[in-house]
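Complex shown without one protein chain; remaining protein chains in place.
Showing subunit A:
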């Protein structure tokens, strides 16, 4: 039977963490799926760790908490998370409720139907979409995706998306080679996976902009993105 491990990196998510945890396990229960969550907590000043420890009283062994002394970034969070996974499939998603766990049912269905190696959620295909995004955010995101796909010559409707389901061995193999940070990190995973001959399928998702907490997106993020894209241009 398939077992799914969700790697959830958290930083200042004390309000969202209980909700996302509830939604994941409710979805799993309703659909008779075997899920576990690995929380990678980077010593948030808002008490996210204490909230995670409270949640463990309800969910027990299905909730694994990995504490890190400081903010070490997504790439290392995924690498640390994989080591603690018991599942044969790994889910990567955001903890801020922008990625709704209900779509995981569609991801799993797609994976079972096609036996693909990676399923990626896309906001930009038919039935996908967003909520609580201003026009400028939509333009920036779409523009960035367009730039990446023309510069890199990669066909993927949502290259920077970070809501994905991987076969465990695929993620383990690909993540070792990834050098980028930020949004380019997500793009690089897809490009490398394709280079190895792994198959990628897309499923529509609706991305709801965070309702609690502060967004970590800023003006400097776009600069980091451009730098990351430039580096990728010379990597592949």
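By our rule, a contact is a pair of C-beta atoms (placed from the backbone, for glycine too) under 8 Å apart; a residue touches a chain by one contact, two chains touch by 3 or more; residues count from 1.
The criterion applied here is as follows: contacts and distances are computed from a predicted model.
Novice: UniProt protein name for the omitted subunit, picking from "Checkpoint protein", "Cytochrome c oxidase subunit", "Dolichol-phosphate mannosyltransferase subunit 3" or "Serine-threonine kinase receptor-associated protein"?
Specialist: Checked against "Checkpoint protein", "Cytochrome c oxidase subunit", "Dolichol-phosphate mannosyltransferase subunit 3" or "Serine-threonine kinase receptor-associated protein": the hidden chain maps to "Dolichol-phosphate mannosyltransferase subunit 3".
Novice: Just name the one of A:2, A:115, A:132 or A:223 that touches the chain not displayed here.
Specialist: A:132
Novice: Kindly note down the residues of subunit A that lie in touch with the hidden chain.
Specialist: Residues of subunit A in contact with the hidden chain: 14, 18-19, 22-23, 51, 54-55, 57-58, 97, 100, 123-124, 129-133, 138-139, 142-143, 146, 150-153, 206, 208, 211, 233-236.
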